[in-house]
Each structure stands twice: as C-alpha cells, then as structure tokens.
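To start, the structure under review is shown below, and the notes come after it.
Of the protein chains in this complex, all but one are displayed in their positions.
Which chain is which? They are A and B, in the order written, and residues in each are numbered from 1.
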Amino acid sequence: MTRSPHRRLGPALLLVAGIALALAACSTQSYPNSSFTSNSDLNIDINALWDRVLIMGTAVFIFVEGLLIYVIVRYRAKPNAPMPKQIHGSHTLEIVWTLIPVLILIPIAIPTVKTIFKTQAPAVADALQVEVYGHQWWWEFRYPAYGVVTANELYLPAGKTVNFTLQTRDVLHSFWTPGLAGKRDLISNKVNHLWYTPDKTLTEGAFNGFCTEYCGSSHANMRFRVFTVSPENFEKWAAHMKTPAAGSPAALAAQAAADSAAKKAPKAAAMVPTPAPAPAMDAGYVFPVEKMGAHTIPRTPYPAGLTFDDNLLGQGDAARGRALLTNPANMGKAACLTCHVITGEQAYVNDDVARGPNLTHVASRHTFAGGLFPLDAAHLAHWIKNAEKMKPGTPMTVFGIGQYSPLMKANVTVGLTDAEIADVVAYLLTLK
Amino acid sequence: MATAALEHDANAGHGEHQHYTSTGLEHRKIAIWALIGSECMLFASLISTYLIYKGRSRVGPWPHDWGCKTSNVIGKTAEAVQAAGCAAADVMKPILDIPVTSQSTFVLLMSSLAMVLALEGVENAGKPGYDKWYKGSKFWLAMTAIMGATFLGYQSYEFTSFVHEGLTIRTNLFGSSFFTLTGFHGTHVAVGVLWLMTMLFIDMKRGLKGATDVLLVDICALYWHFVDVVWIAIFTLIYLIQ
Partner (left out) sequence: MATTAAPAPAYAGSHAAGGEQTGLWSWLATVDHKRIGTLYLWTALFFFCVGGIEAFIMRLQLMQPNGQVVSAEVFNQLFTMHGTTMIFLVVMPLSAAFFNFLIPLQIGARDVAFPRLNAFSYWVYLFGGLFMTLPILFNSAPNGGWFGYAPLTTMQFSGGLNIDFWVLGLQILGVSSLAAAFNFITTIINMRAPGMSLMRMPIFTWMSFVVQFLLVLAFPAITIALFFLQFDRFFGTQFYEIAAGADPLLWQHLFWVFGHPEVYILILPAFGLASEILPTFSKKPLFGYNVMVYSGIMIGFLGFGVWAHHMFAVGMGATADTIFSMATMLIGIPTGVKIFNWVATMWGGNLKFTVPMKFAVALVALFTIGGISGVMHSSPPTDLQQTDTYFIVAHFHYVLFGGSIMGIMGGIYFYYPKMVGRYMSETLGNWHFWLFFIGMNMTFFPMHFSGMLGMPRRIYTYDAGQGWDTFNLWSSIGVFIQGLGLVIFVYNFLKSRKSGAVAPNDAWGAGTLEWSIPSPPPEYNFAQLPVVTSRYPLWDLKHPEMTADLTHSAPDQMVITDSHAVPVHEETERKTAHELGIPMPFPTIKPLFAALFMVLMVGALVLVHAISMQVAVAVMITCAALFIGTIYGWLTSPLE
C-alpha cells in the first residue's frame, strides 16, 4: 500500500504551480474594482491595517503549513519502524502555543481599535453632505446643500470630505465603492453614516459601486458609478443639475426672463455673471465619457427575444415625446410621471416617495437602470418597451404594446407603440 | 464518577427495569434539565425582543402611558394627554393592569407550592399520615392544575380586555411582542395543566407511588416550577418596570 512520497507530492506541487500560473496570468489584467487602493483617507487606513493583518496571516500560514509539510515528510511511516514514543502532552509547549496566538493578535488588535474609533468619529463639519437612498434596485443620491436629486451616478469633488447619510426606501442594501471605501449597510428605520475624502489628485476618477446586501431579484443589477472631479467642475455640475428640465414650462420661463434681462441691460449682463440658474440648454459639466474607462461602461447584453427597430429611433420626435409624458390625456398609456419626477413639469408624485429615478437631467447620465446599461437611444427604447426583460423583477412598467407584463400577468394592451417609444426616447435625450 | 460506576455491576444492563446509568439518575431527569436550559434561551429571546421594542411603537395603545387615537401624544395621566390636545373620546388608557395581573401572579406562585406538596404526596404515598385527603397527591395535583387553569383564565380575561381597549397582536410593536411573549408563556402553562391532569388521571386510575412514579411527577414539577419562574421574570420586566 505504500507508495513513493514523490508520487503523493506531485498533485500538491501541481496545485501550487496552478495557483502561481493563475496569478501570473491574472497579473497582466487590470483590476479596476480593487479595494487595495490609496484613493481615499479611509482606504489608506483600511489598507494600513490590512497590510499588518496580511503580514501576520502570511507568517502564520507559512509557519503552520511549513510545519505540517515537515511533519508529513519527516514522520512518514517507514517499514519496520519501532512504535513511536508515546507522548500525551506537554504543559510547557501548550502554554507556549496558547501565547503565540495572543502575541500575534495584540499587534492586530491595537491598531484595529484605533482605526475603528478614527474612522467612525463624526465627519468634519464642512464636509459635503450626500444623502444616499437605496431602492430595489437603483441608487438615489441627493445633495441637500445644492438641491440636487440624481440617480446611479455620484459626483464627488476630489480632496473634499464627503459625509454620506445612508437610508433605504425598502429592503436592506449596502453601499460599496471598493476603490474608495469600505461598505456600510442601508438599514430600514435607521440612519447610517460613512465619510471619507477622495484623494485630491483624483480629478477625473471613475469608480464602480455595488450593492452588497442581498436585496432580491436584481441584487446583482444594483450598481452605481462614482465620478471624482475637480471642485470647480463639481460646482458646475451641481449648478446645472438643480435647473429645471429642458423644455419644461419652468425652464422656458427662466429662459424668457434671462433673455428679457439680457435685452434690457446687455452691458450689465456682460459684465456681471448672472447668479440666476444657468440656461437650461447648457449642460454644465458632465464627466467625459472618454475618461470613464472600460470598467464603468456597461456591457450588459440585450435579453433574448426583445427587439427594437433602430430605424424608428431616427424618426423620434422630442415634442411628441414630451406630450406623451406630460399631457394628462396620455396618462393611461404613458404614466411615467406617476413614478418619476421631471423638475419643471407637472408633478404627479412627491419626489420623496417616487418609485423611479428623477429624470430631470437623465440625458446627462452615462448609465441607467442601476448602472446596468449605457444610456443611449437604443437601450432606452428597449428598456421602455419591456423593462422586466431587461432587468429581472424591476418595478418599471412594461410599456410596449403586445409585450408580456409579469406584474399584470398578461400582455400589455394599453401602452406605447414602437414609434411612440422612439418619440419618448427622443424627448428623454433632450433632458441634458 | 468512577465510584458511582463501581457500585454497579458491569452487567447491570441485563436487569429487568433499572438500566445502568453513569450518574445514577434516570435519563428523563437529565433530559428535562436540558429542555429547561433550552427553554431559558427561548424566553430570553422573547423577553429581549419585548424590551428592544419597548417604546418603538409608532401608534398606541401603550403599556404604561396614556395615549391618543388621533395623535402620538403620550402622557402619564388622562389629563396630561387631554391637555396636549387630545379629545376626551380619543384618549387611550394604559394597557397593563398591574393589580389584576398581580392576582394571577400570586395564584401561579401558589400553584408551585401546591406542586411541591403534590410531589411530597407521591414520594410518601402509602406512608402513615399521607392517607388523609389533604396530604395526598391527588388533592395537590388537582389544586396545582386548578390554579394553573385559573392563571389561564386571568390571562384570557386580560387578553380579551386588551383587545377591547384596542390592542391586538397586529396593532403595534408592543401588541405583537406582548401577545407573542405572554402567549408563549400561556401555551407553556396550558401544556403544564394538561400534563398535570394526565398525572392526576393516572393517580386516580391506579395511584401514583414508587420510584418510577416519583420520577414522573418530579419532571412534571421541574417543568411547572420553571414555567412559574419565567412568569416572575416576565411580570417583573414587563409589568412592574415602567
């Protein structure tokens, strides 16, 4: 029954070689969502601790596994070996290896406690306040100081401490941007906090964020993006984000007021920058798509069995689209505004209880549907036609006539034709 | 342990009735202690939940305070609530009625005493002096069961009046955690009463006596005392401490 030790060691060596190969193969790729970064003060603290734990852990690993391998090789039974010496224990040794873990743990425990109290202290008073609301399955971000409500894409000024207030509108979620910080859960009936300072050099940083608390069907599809931008660009972005939607009565009125003011006092206007809302058609600042990096551009494929004629998209008419959304006569077939808010248009739902993302500047976002799809005409059209197929379990209504709606357990009879969807898409794309 | 073992023949397993055991105790006695340990954790979880949810309810009625049906006003007296703007018709009484529950608590405590006497009756069955009805196990088993049933009667009265006052298991967190906790305890009392009645039935039919019967009543008594002790904890933590 005895075999040569080499034959038994073979598979073990193969394993080690395999892992080494795997790592070698991997090292050529990049890891855009790595948590081993120094992108924020919080991550620097976490990684300082991690390094210590890793060194200790590796030392223990090498020591124990090395000892084990030594014992396996050294004390393998030899033919006709005498009965080994019977040892029942040794108090000295046992005390020693009770103390070894203690000695290993102390250098981990002390900085752990320090870091806990440091990172959980209240944020600095002048931190940028951001409210995060989790929804099944998308993220709502609010900047109360700026009056901005947006979804799935978070803009942060580099070098400024941001203090997140985390709450959920339904089940538990967890807010995680591995490249910037650890995670914090969103708990019903509880307000959680998380703060950190993105490094000030990150003026064009793009990061992926994830929901890490299982929250139902589309837990995997509850992603978000974080864009760290220069403080100036952040201000530009925020200023634009709080303006009313393009083409809305409020925006037109503001435009008219601005125009008439310009006519009345052209010189004054030219000399003093007007503090009034920026013109609605000026997109302010949007994170440049070419800086996003491949990892933040979604590549989710279209679901099988859902098609949309691209030719129709060219024929979409924004004015017809706006009428479909905003004209009360169309509420029966395009009840978008019962779940979404477009600031400046007639509101049918309070923004605090809206089931869907705020669409005021939807076209200035790069992704939608919980970061699942790139925001372009074709994806929006598919989404409106049959969101349930695009994203399992989504509460977004299926609008395409003839499409199956799991919510109604029937095919949609009152809804939008593909041509009408193209109009709606054309309108949405004006909401920059 | 070793000496206990030595007192038994290694072949004790061949005996007619009494198996060899390491501790000399009957299996069931050990099992009931394990069960009681488990039950402690069960009630600890229930009581903790009640305490965690204390004061978290968003609507009344409240356990110790006056409330209002139309607003979230809370006060120590009806007047205080009315002064805070609650119409007299909307005032809600505090739910817990300590005097009434004190009576049922007393009855349950006394039942433990009766249980002790019942066990004594079985242990001494047939001995001189224990043939009198008031020293026998039948009387005291019956008394224990009756007092247990009386406690249950109080509890159903209590539950009914709470429901009339507007507190059901669905009303608020207080209702859910209160009814679940006391309901679990009540179920335990009910099981105990049924158990006692079974013992009484056996006693009436063939008389309880001898080591095996003492054990039967003993484990029943352990359970009964446990249920009693749990109630003392519940009464103190839920009723008395405001």
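For this structure, a couple of remarks:
The definition used in the following text is that a residue touches a chain if its C-beta (ideal position, glycine included) is under 8 Å from a C-beta of that chain, and two chains touch if they have at least 3 such contacts.
Not measured: the values here are computed from a predicted model.
Touching the missing chain, out of B:109, B:149 or B:173, is residue B:173.
The residue from A:100, A:289 or A:419 that touches the chain not shown here is A:100. Along chain B, the points of touch with the absent chain fall at residues 1-2, 5-6, 8, 10-14, 20-23, 25, 27, 30-31, 34-35, 37-39, 41-42, 44-46, 49, 52-53, 56-59, 169-170, 172-173, 175-177, 180. Panel shows chain A; residues 1, 8, 11, 14-15, 18-19, 22, 25-26, 29-36, 45-46, 49-50, 53-54, 56-57, 60-61, 64-65, 67-68, 71-72, 75-78, 81, 83-90, 93-94, 97-98, 100-102, 104-105, 108-109, 112-113, 115-117, 119-121, 136, 170-172, 174, 176, 178-179, 181-185, 187-190, 192-193, 208, 210-221, 223, 294-295, 297-301, 304, 392-393 of it touch the chain omitted from the view.
In this section, only the chains that are shown with their structure count from here on.
Taking the mean of the C-alpha atoms as each chain's centre, chain A and chain B sit 52 Å apart.
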